[in-house]
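Have a look at this one.
Excluded from the complex is one protein chain; the other protein chains are retained at their positions.
Chain lettering (A, B and C) follows the sequence in which the chains are written, and residue indices restart at 1 in each chain.
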Amino acid sequence: MSTKKKVGILGASGYTGAELLRFLIRHPRMEIALLTADRRAGQAMEDVYPQFAPYELPRLVAIDSVDWTNAAFDLIFCALPHATTQKVLKDVLAKAPSTKIVDLSADFRLTDPASYAKWYGHEHQALELQQEAVYGLVEIYRRDIKKARLVANPGCYTTTAELPLIPLLKARAIEPDEIVIDAKSGMTGAGRAAKEEMLFSEVSEGVHAYGVGRHRHMAELDQEFSKAAGKDVVVSFTPHLMPMNRGIYATIYVRGRRGKTAEDMHAILAEQYGNEPFVHILPFGKVPQSRHVRGSNMTFIGVIADRQPGRAIVISTLDNLAKGASSQAVQNANLMLGFAETLGIDQVAMFP
Amino acid sequence: MSTKKKVGILGASGYTGAELLRFLIRHPRMEIALLTADRRAGQAMEDVYPQFAPYELPRLVAIDSVDWTNAAFDLIFCALPHATTQKVLKDVLAKAPSTKIVDLSADFRLTDPASYAKWYGHEHQALELQQEAVYGLVEIYRRDIKKARLVANPGCYTTTAELPLIPLLKARAIEPDEIVIDAKSGMTGAGRAAKEEMLFSEVSEGVHAYGVGRHRHMAELDQEFSKAAGKDVVVSFTPHLMPMNRGIYATIYVRGRRGKTAEDMHAILAEQYGNEPFVHILPFGKVPQSRHVRGSNMTFIGVIADRQPGRAIVISTLDNLAKGASSQAVQNANLMLGFAETLGIDQVAMFP
Amino acid sequence: MSTKKKVGILGASGYTGAELLRFLIRHPRMEIALLTADRRAGQAMEDVYPQFAPYELPRLVAIDSVDWTNAAFDLIFCALPHATTQKVLKDVLAKAPSTKIVDLSADFRLTDPASYAKWYGHEHQALELQQEAVYGLVEIYRRDIKKARLVANPGCYTTTAELPLIPLLKARAIEPDEIVIDAKSGMTGAGRAAKEEMLFSEVSEGVHAYGVGRHRHMAELDQEFSKAAGKDVVVSFTPHLMPMNRGIYATIYVRGRRGKTAEDMHAILAEQYGNEPFVHILPFGKVPQSRHVRGSNMTFIGVIADRQPGRAIVISTLDNLAKGASSQAVQNANLMLGFAETLGIDQVAMFP
Partner (left out) sequence: MSTKKKVGILGASGYTGAELLRFLIRHPRMEIALLTADRRAGQAMEDVYPQFAPYELPRLVAIDSVDWTNAAFDLIFCALPHATTQKVLKDVLAKAPSTKIVDLSADFRLTDPASYAKWYGHEHQALELQQEAVYGLVEIYRRDIKKARLVANPGCYTTTAELPLIPLLKARAIEPDEIVIDAKSGMTGAGRAAKEEMLFSEVSEGVHAYGVGRHRHMAELDQEFSKAAGKDVVVSFTPHLMPMNRGIYATIYVRGRRGKTAEDMHAILAEQYGNEPFVHILPFGKVPQSRHVRGSNMTFIGVIADRQPGRAIVISTLDNLAKGASSQAVQNANLMLGFAETLGIDQVAMFP
């Protein structure tokens, strides 16, 4: 008798899909029963990602070919593009309402329909689901996630910045109006689409900012920071592309509030995350490196005093494909299915 | 009652030491009871490799401080430099003769004392152990390894080249006198020593051969190929350093013998490795990529026909720190301790 | 009165087009009068390559909009794709027969129409020009190039391999039937087309061979080597893609003929290239690195004895975009226009 839950991945041909597989192939309680990829339907997974050749996996199928009513999946990971996602999931849940879903797209992260319409340029097509969805930042919303049917897995930039800043804002330890987030990302964050600006020779041996003043992850940051601060918060956030595959590195400049020092901020974070398996607070003054979390579900956070009294530099780093996407999705799924939270995602980081 | 075996790592501060830890921390049947690093003695492992901060590990100690007689280790992984190794292991086995050892250095790979003296410039200091040692190329010497006390884990270049070539030579399918091995390695193969020629700016954005005509891994190749061919074999072997961290990629040029074609060679390898968990033979004509085995214990091998009749190109690739060193060491240890061979080293490759 | 010659670049939006501009902007005797790029027609060059923003350059135009009859260009660099090239140049030379042309495509490199048809799968569309074209490997065909109207600039792999091998074959110093060329290339060699397999995350941190047994540069090698050897030569040639932008690195395995040693080979090359400004023969036994020619028109060649008597390893390296394409094109143009050969292309290599 199998005690495994039957799971599927929608959009298995993208990088987050492949990364989900890396974790799920070795997950002791999940059975991979479905892999979809519309443009690669009919192919084997190893045709898309040769590293999976040694493993037995279902062939890729088109989403439309899935018989949702009879398939009886326990949980679906959805790694489809924005906008497509809301249509597909509305359909899936209409046909198989007891399916649990972890969605890795941006479609269900924003609670406010107006904010969604503003940042994405159109009305949301599945408003009821938008209201139902729970924001899947595990360390903050664990309780709600356990009971959720639909979880919106947070963005990679947002997970990196929210883990340190939400507790600091909640504690009223920093000025909410003076937060500057300078974020650096590896290239996998931009996905597998064949675009000129993502070619090796266009991005190696150099660095550049993008989406300056208008990156969509800002909407997600605003939502969570405003909630934490109890007032509207608008941050300065600038993402950069680095010549590396994996890793988000957020250098966050903050000013202490009501006499709070960098040491106080460190104490708040150490207290908050002391028992968390996947968030590690470095000793005060120590600087994390993105490579030390590579391939793992860990987030490393450091707090350093600026030479300007009252100011601090908070640095947070994680692997954008792992904790920033796929392993956090499995972390959410573990909670939703009643498993130990760390199951299948406790791999040690790979450095060098 | 613990069912775990007590293991230690000598030389834990090098890259192969760190990579051993990556696997052992999650190994279900091994308990890490000792970590040595003479120059870092007294420090925590996280001071040397910050990625280990989240885990409880013994502090680093000096080798001389270990009480071998009373410690009762079940197995020791030795990741010390060449020459030091033979002295240390001679001492360890004198004091604790029932300890099993997997040695990752070159010290016990050569069977012939004369060959050792020629390539290393001095007499071997532990000749009896040299004779006792079993060459730890698991897929070829599995039976002997299970019974061994001392296993010499093969070199990274040699594992890459021997896995495809030993079966072809044994089958008399290729000309032993016309083998050209052009090997490309990631930088971790050169270790963690602070040398000018290994600085980022010296090795990025370029490629170069090194040790041309005189790399020590040649002695190991000669030994194994001559054994397989039943006659003296001397190959052309040229190693190159690539601007990447991990991966060995051996492009091997061979000529078929007695009418043997590239297809025949492919069939021999497919037959030999059909049931091996860690060697994957690609479909005939397909070309492997080093990145698809990154971080895993897998070896990928492809066979392609050259346009010159009777000639073939055999390409073999693995992760130099994993199957080329540390996870093969654990694979050996699993066999020596009577565990399932795949225990703790069945991680899926990490790409991208 | 201007003493500058009026030149144009067809296909200025590719990497070789941009690299031509890098040299031509500072060329003391050439005036850039035309830049074409059909898909970017109407745009400024800085929209395609921002590094050119500080310089005054003609806007990009479509090829069809050029009035060849009246424009009176002295010389055209053609950096268009294969097959398109022969149609365009046939038309240009029909309308403006006195225009000199350096073509960077493969269209005019093969002399034999049958060889062309075999490797490219269709009949050549400009057979007369094919017969007229001179192969632009400057150090070998300098005399013919000076008098040529149409020069076929050699491929990057072929320049790298031919510079060392043509003199050795001519001198009958090596066995023509046992040549193995293992070539490694930077990613710019693959051009600027937006393809999934050229994305940063697909090619960084790894290496792989491609076109094994069937790369089209083989036809060019066969032609030149057969001519040099005075008999049909078919080599083993395997190209690889490296995680770096620039550089070709050819590791060539040869066997001496009629008692010729590696030292003899070195002497032949040193003699041949002793006075060449752009070919540097390293001292015997020294190994070149691709990074030491980066950005320059230099080729570095080393000859090392193999440990197998009678065998040698010849290593040749150049910058695929410079000597492997654009600066060699300028070198050809200098000869065709009667300028000093080194004019505008004597930049020192950029390392680190």
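In the analysis below, a contact is a pair of C-beta atoms (placed from the backbone, for glycine too) under 8 Å apart; a residue touches a chain by one contact, two chains touch by 3 or more.
Quick caveat: nothing in here was measured; it's all calculated off a predicted structure.
Check A:113, A:206 or A:230 against the missing chain and you find that the one touching it is A:206. Here the missing chain is touched by one residue of C:81, C:113, C:309 or C:352, and it is C:352.
Screening A:136, A:167 or A:247 for touch with the missing chain picks out A:247. Panel shows subunit A; residues 178, 180, 182, 184, 186, 201-202, 204-210, 212-214, 218, 234, 236, 238, 240, 242-247, 249, 251, 253, 287-292, 294, 304-308, 311, 313, 315, 351-352 of it touch the chain omitted from the view. For subunit C, the residues in touch with the chain missing from this view are 15, 18, 21-22, 25-26, 49-55, 188, 204-205, 245-246, 277, 280, 282, 288-289, 291-296, 298, 300, 321, 346-352.
The chain not shown here touches subunit B at positions 15, 186-188, 192-196, 198-205, 243-245.
As a convention for this text, only the chains that are shown with their structure count from here on.
Interface residue usage between subunit A and subunit C, two copies of one sequence, is largely shared: over half of the residue numbers at the contact are used by both copies. With every chain reduced to the mean of its CA atoms, the largest distance from subunit C is reached by A.
With each centre defined as the average position of its C-alpha atoms, the distance from subunit A to subunit B rounds to 36 Å.
Between the CA-based centres of subunit B and subunit C the separation comes to 40 Å, rounded to the whole angstrom.
Our note on geometry: subunit A versus subunit C, Cα centroid distance of 46 Å, whole angstroms.
Residue positions of subunit B touching 2 or more other chains, listed in rising order: 204-205, 245-246, 288-289, 291-292, 294, 351-352.
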